[in-house]
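Shown below is the structure under consideration.
Omission of a single protein chain aside, the complex is shown with its protein chains in their original locations.
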Amino acid sequence: MYVVVIGGGNVGYYLTKELLAAGHEVVMIEKDPSRARVIADELGSIVVPNDGCEGRYQAEAGMARADVVAAVTGDDEDNLVACQVAKMRFNVPRAIARVNNPSNEELFRRLAIDDTVSPTRSILGVIEHDIPIHKLLHLADLEGGEVQIVEAQLDANAPVIGQELRSLALPEGSTVVVIVRDSRAIAIRPDLVLRAGDKLLAVTSAEHEAELRTLLIGA
Amino acid sequence: MRVIIVGCGRVGATTAAALDARGDHVTVVDPDQRAFSRLPSTFGGATVRGSGTDADILRGAGADLADLLMALTQGDNRNTMAAQLGKHVFGIPRVIAKINDPVRADAYRTLGLETVCRTVILADALVLAATDGADATNGAVQPPTAEPRRGVPPPGSRAAAASARAMNEAEG
Partner (left out) sequence: MIFARKEKRPALLTFERVLVPLAGTEADDASLRLTAMLLRGTEGTALLLHVIEVPFERQLDAQDPAAVAFADEVLGRAEAFLTEHGVAARTAISQARAAGAAIVDDAVAQRADLIVIGLRYKKRFGGGWDAGRTVPYVMRNSRAPVWCLRVETEELAHTP
C-alpha cells in the first residue's frame, strides 16, 4: 500500500515506522523543516518538508497514487482540511483523520472522512473500563462510527431487571450479543431473565444508542 | 440577523462592531479573554470565551438559532472548520470563512462555503489605490442611518421561526 502520513509529531513518526516495518511504501509530510530533517535522516528520503494541507505539496508527495492518507497532526482543523483536500483533489480512496476533540467526530463523519480516530475517546474507554463510572460503555466503533458496540452494566435500579430477554423492546438495528454474569459469558436464550450485576454487550447504530441506553439502564 | 463571529482579532472585532451598529444580534467567540477588549465600549452584543472549532462552544454561542456565521480568525484551516461546523452540524443557512490562500478559497467555494479571500481583496484595493488614490478604497461600509432595533427577531430569520414554533406549541 502507498500511504501518505501528514504530520511528523509522535503519532506520525511512530505510525510511519510501523508502516515501513510492515512493508508499505510511506511518505510523510511535515512542515517544520528541522523536524523533517531529523526524521529523514533516520527513516530515509521519505519526507516532504512542507505544509500537508496544501494541494501542491500533497501532489509532490505523490498523493495522486496514494491508497490511504492519514492526517495525524495535533490540530483537528489541519487534519480536516488535509483530508478534504486529498479527497477533493486526488480522490484518495481512504482518508483517516485523528480527531483530538471527540465532539468533532460527527462533523468529520458528515464531511465524508472515511475513518476517524479519537485518542481521547480511546483512553477514556480504557479508563472507564477499569473504573466503571458510566453504566453504558462505548467499546468500539465500526463502519466509521455508524455501528457501535456497547456494554451496559445492569445495577439494581435498571429498568429491565426481571424481564426476559425476548420481551425487551430493542430499538431498530440493535441486538444483545453476549451476557456476562458472574464473570462468565452465558448463552443468549430468548427466555433468559436479566438480573442485577449482568453485563450486556450489544451492537447498535449511532442513531439509536441513546434509546438503547434509556431502555437498558434508564439514564 | 443573528450573527456569530469566530475570532476577535482586528478584523473580527471591527466587523462585529459594524454589524452591531447596524442592529444585528452579534455574538463573538474567541479563546482569549483579552481579545474582547478590541470591541468598542458601545458594543451591545454577546461574547463567548472558547474555540470556534468546538461544537459545544458554538452551541453555547447560539449556533442553533444563528442566521450567519463568519469565521474570521488568522488561521485558514480554523476558519474552514468553524464554517463547516456551522453549516453541517448546526444548519446555519449562511457561513462565511475568511481564507487567505486564493487557491484554497476557490476549492472551498465549490464545497458550498462562502469565502472571503483577504489576499484578493487587498490586492484589488491596492490596485485601485495605485490608479485612483488611497482614498478611493475607504468608506466601503455605510454608517447606519436607521435606529437599531433590538429584541425583535427579523422576519424570515431562524429565531423568528423558532419563537413562532414555540408560541404555536404553547397555544396548541
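Letters A and B mark the chains as written, and numbering starts fresh at 1 in each.
What we mean here is this: a residue touches a chain if its C-beta (ideal position, glycine included) is under 8 Å from a C-beta of that chain, and two chains touch if they have at least 3 such contacts.
Bear in mind the structure is a predicted one, so any value in this text is a computation, not a measurement.
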{"item": "Contact list for the unshown chain, restricted to visible chains", "value": "A"}
{"item": "From A:A22, A:A59 or A:I186, residue that would touch the chain that is not displayed", "value": "A:A59"}
{"item": "Of A:V27, A:L137, A:V203 or A:I217, the residue in touch with the unshown chain", "value": "A:V27"}
{"item": "Hidden partner interface residues of chain A, rising order", "value": "25, 27, 41, 44-46, 48, 59-62, 64-65"}
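FYI, only the chains that are shown with their structure count from here on.
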{"item": "Centroid distance [mean C-alpha coordinates] between chain B and chain A, Å", "value": "33"}
{"item": "Complex contacts: residues of chain A adjacent to chain B", "value": "53-55, 75-78, 80-81, 84-85, 88-89, 101, 103-104, 106-107, 110-111"}
{"item": "Residues of chain B defined as touching chain A within the complex", "value": "53-56, 75-78, 80-81, 84-85, 88-89, 101, 103-104, 107, 110-111"}
